[in-house]
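Omission of a single protein chain aside, the complex is shown with its protein chains in their original locations.
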Amino acid sequence: MLLQSLVVLVFWIRIGRHNIVKSRNHWCHGLYQPRAHKNPPAPPGDKDCLSRIRRTDRPRISDIFPALKNLLDLPCETIEQKEVSENIDLAFITLPPTISMQYVPLFLQKGIKVIDFSADYRFRDKSLYERWYKTQHTDSKGIETAVYGLPELFREEIKKTRLVGNPGCYTTATILALAPLLMKGLVFPDDIIVDAKSGVSGRGREPREDTHYCECNENIEAYSVGGHRHSPEIEHILSIRTNQKISIQFVPHLIPMNRGILCTIYAKPKHGKNAGANGQSSFSDNEVHKLYKEFYGTEPFIRLMEGHETAKTKDVIYTNFCDIATKVTENRIIILSVIDNLIKGAAGQAVQNMNIMCGFDEKMGLL
Amino acid sequence: MLLQSLVVLVFWIRIGRHNIVKSRNHWCHGLYQPRAHKNPPAPPGDKDCLSRIRRTDRPRISDIFPALKNLLDLPCETIEQKEVSENIDLAFITLPPTISMQYVPLFLQKGIKVIDFSADYRFRDKSLYERWYKTQHTDSKGIETAVYGLPELFREEIKKTRLVGNPGCYTTATILALAPLLMKGLVFPDDIIVDAKSGVSGRGREPREDTHYCECNENIEAYSVGGHRHSPEIEHILSIRTNQKISIQFVPHLIPMNRGILCTIYAKPKHGKNAGANGQSSFSDNEVHKLYKEFYGTEPFIRLMEGHETAKTKDVIYTNFCDIATKVTENRIIILSVIDNLIKGAAGQAVQNMNIMCGFDEKMGLL
Amino acid sequence: MLLQSLVVLVFWIRIGRHNIVKSRNHWCHGLYQPRAHKNPPAPPGDKDCLSRIRRTDRPRISDIFPALKNLLDLPCETIEQKEVSENIDLAFITLPPTISMQYVPLFLQKGIKVIDFSADYRFRDKSLYERWYKTQHTDSKGIETAVYGLPELFREEIKKTRLVGNPGCYTTATILALAPLLMKGLVFPDDIIVDAKSGVSGRGREPREDTHYCECNENIEAYSVGGHRHSPEIEHILSIRTNQKISIQFVPHLIPMNRGILCTIYAKPKHGKNAGANGQSSFSDNEVHKLYKEFYGTEPFIRLMEGHETAKTKDVIYTNFCDIATKVTENRIIILSVIDNLIKGAAGQAVQNMNIMCGFDEKMGLL
Partner (left out) sequence: MLLQSLVVLVFWIRIGRHNIVKSRNHWCHGLYQPRAHKNPPAPPGDKDCLSRIRRTDRPRISDIFPALKNLLDLPCETIEQKEVSENIDLAFITLPPTISMQYVPLFLQKGIKVIDFSADYRFRDKSLYERWYKTQHTDSKGIETAVYGLPELFREEIKKTRLVGNPGCYTTATILALAPLLMKGLVFPDDIIVDAKSGVSGRGREPREDTHYCECNENIEAYSVGGHRHSPEIEHILSIRTNQKISIQFVPHLIPMNRGILCTIYAKPKHGKNAGANGQSSFSDNEVHKLYKEFYGTEPFIRLMEGHETAKTKDVIYTNFCDIATKVTENRIIILSVIDNLIKGAAGQAVQNMNIMCGFDEKMGLL
């Protein structure tokens, strides 16, 4: 089945700068590139794509992102409920959390598939969402039926759903790194440390004192120590998927680079042939590597590091890959995972989800 | 003669972020470090320094600049005319242009020496200032008596004045590079190209879209092509000093680094023993180098590159040096000059001026 | 007509690190991406591509460039004359200058089209090459018949040739910026200043003191002042194309970023309706912009900046675009041009040339 007509990207400039950064890459890597595919399928060209943005001055996309000049010059438009055409197959909603859930139902009601970039549809537990986002969730039906858009763990559900909550960047890198060990029950679920490092695009595009060039350049610092919102998302999804209560210690850091996330994860081995009293690992590097290889098998966007290979952000930026390296030490299994926070951590993953939801080749526009 | 009592740094947070960046270095390199000198002289310690800032919440300097924690914890205060104590020797005024001239007279009237960081006292020609800054100059007496604070060219005047207009960063680098050639009349005064490159701190500390980390990093671009305000300042000062009408073509660029300015200057040789019709240079590299050496002689903060040495910003950042390299090509003399825009281009030069105005060792606190 | 069989990329690891950087992007953007095109045309997949490299240990391409893991795992092989199969349509030769001309004839003799990345086939004047590269040119026939691979100026010749000398990065940016003005005879051909700024990948991939991270980061400096090898290439090609002797003053600078080149070019207007004695420009911004628009018309990879738009390297990196902005000042026409030195300045342009030589869509694999 092809996209018969339109894909809508809804984003919000005044409030949602953060989302535009994602959108930018989305357009570049998700919508723009597939145009080269003459047939099939033909996602939106300049003429047939309806981009509607909450702005009164109707700038062109390329006015906002000069890199897209000549590539995406269509003007932004405001969106009103009545305007949501039924002549649309799928919409990417890149509004901020708490705003997104006001718009998503408009699309679903008209039978349009939705991939939402905000946190509004990432939790199956409404109360958990409400505790962390400090607001009432107004779309109970949506949150109950939404599928978490991490294809490597939820592909079958994504195939069948009409609403996907597209995962956050830190969560993608962390969950993909931990899933094999946790699903096999090989590490303690409540003694996991995630030391995460992100490029500055992860902080959003809004000009703020802490994203000023001179504040970020030649500097590294931790932020939100002990209270980052991605922490409950990671625990929630991993708990659902592995049927056990997962508790992680998550500390994000800001790194002087544009793109890329590295998660250094410290997990404690639970048992094994010769598990010592202090939890010494009884696994070898090879055994752990083999486990990951079996788990991810033919996944097109997971690459497992071997031998002396290490996981570097520079090898995955501008791609939809997640590279994972593992190392067994005396009393920990260390997992290193890297992604491009704007591709596999946002727009690329959304395209991957679109491909799955629409029955396209999952790699379309991404490889 | 010593500073008997106080040095006041007046700056303005809400409007004048740009100036605070300068202030920061000023405090670090100008006021703070001399404290190590037990005697003489003892510029302001925490107890005796009166810092007055237009803020109502009285933050400590170190709240604004965490790097100064434990070093400069005194609170900022608001300033009112009646508060300007006569018990002050010298004030650094780092308010924005057009604001500064409203405060400078308050200090001068009480017999306090002033070093002003804005453009308000850099021009001897009031109408020129008014044309570029699009506002009436309200302190005619000040602008007429102020001395341009570039010690290498105006040292004798600085010694005698009570009001110094501290030069801008681009202007310092450009004027120091061109003065020897122009004062000797060796190049055409109206065929000079200054291609300038600056780190991002030159754009000010205010969070803006164009100083966002991701906008500046991995990017280079020109700005204000054909209309930068430093252009008339350079032409004006060089014209005054060399008694001829100087006209330059000035194009600044933004470079992904915190500090440092490089000016690449292309001047056309005017005459010489064998000057060709097309203005081929008749000078050798050695002759030009010798000219600069004679001109700058024992200047403590000018370093002239020799042989294979080249002028790099990294060799002058965090110092008050201006490094200058020259190269004669077929029909141009190329001059490369580098400074730290925040030190020799702002705070360091101000301290150098203070030292001269107060009869201290010119290098005090700077070497 | 399709590529029937093979494309060979010949590169040389031990000597030619510089070329590998280029090759890397070539593979990524030139060979790799087109694989997505099921049909037509099908440039080399892993199985049918013959990569031959002068190494004894036969590493996989992805061992050298980990970013290509799973994408290009085929092993490198040594190359000997007898091995050059006739079953090849086109070879990209990315050996260093003076080495390349020893291999290119081997391919041409077997009827294989060649795109050479070195300087060995960029000059029509053998003696000029020999003067700058300080070695005898051993392939007289090749240098005489080779076409300069800048499609915007030499498209028709490229269509017909079997040997293309792929242009350098600085030269591409400079020639594209100057061609319209020079071909119309609007500026003096002997009073042109090119102040060029390049990211560090332009210096090659070989570990050297001057490409150490800490030497380049937080630094800007000029290099090869008055003697860069791209200078004669620019003058030579522009002279050929515009039938006049062109003389430029070229000064390259190293900028702390990975990719991208910005050339800031200062040209002096020659005549015009009201040309003044001092060469004041009689052109308006609009007239110059219109000239460029007419000149480049429908060129797919030239984008002309309008209104407040400016040319930024970040808008062209990872693309084959050259963005050009123009600005008329009192006595100069300033042209700003930006490219990705590894794409439009190397591998992307080579793919563009391949498309033209093979009769493919010129944008294939590039847009």
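To keep things simple, chains are lettered A, B and C as they appear, and every chain counts its residues starting from 1.
Convention: a residue touches a chain if its C-beta (ideal position, glycine included) is under 8 Å from a C-beta of that chain, and two chains touch if they have at least 3 such contacts.
In this text the structure is predicted, and so the values were computed from the model without any measurement.
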Of A:Asp73, A:Glu144, A:Glu221 or A:Glu294, the residue that touches the missing chain is A:Glu221
Of C:Val200, C:Ile265 or C:Ile324, which sits in contact with the chain we cannot see? C:Val200
Going by the contact rule already stated, which one of C:Ile88, C:Ile112, C:Ala196 or C:Cys216 would touch the omitted chain in the full complex? C:Cys216
Which positions on chain A touch the chain that was left off? 190-191, 193, 195, 197, 199, 215, 217-223, 225-226, 247, 249, 251, 253, 255-260, 262, 264, 266, 278, 310-314, 317, 327-332, 334, 336
List the residues of chain B that touch the chain left out of this view. 36-37, 66-67, 69-71, 218, 303, 309, 312, 314-316, 318-319, 323, 364, 367
Suppose we count only contacts with the excluded chain; which residues of chain C make the list? 21, 200-201, 205, 207-209, 211-218, 256-258
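The criterion applied here is as follows: only the chains that are shown with their structure count from here on.
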Label of the chain whose CA centroid is most distant from the centroid of chain A: B
Kindly work out which chain lies most centrally, taking the average of its C-alpha atoms as its position. C
The distance between the C-alpha centres of chain B and chain C, rounded to whole Å, is 40
In whole angstrom, the CA-centroid distance of chain A from chain B equals 47
Specify, in ascending order, the residues of chain B that touch 2 or more different other chains. 215, 217-218, 256-258
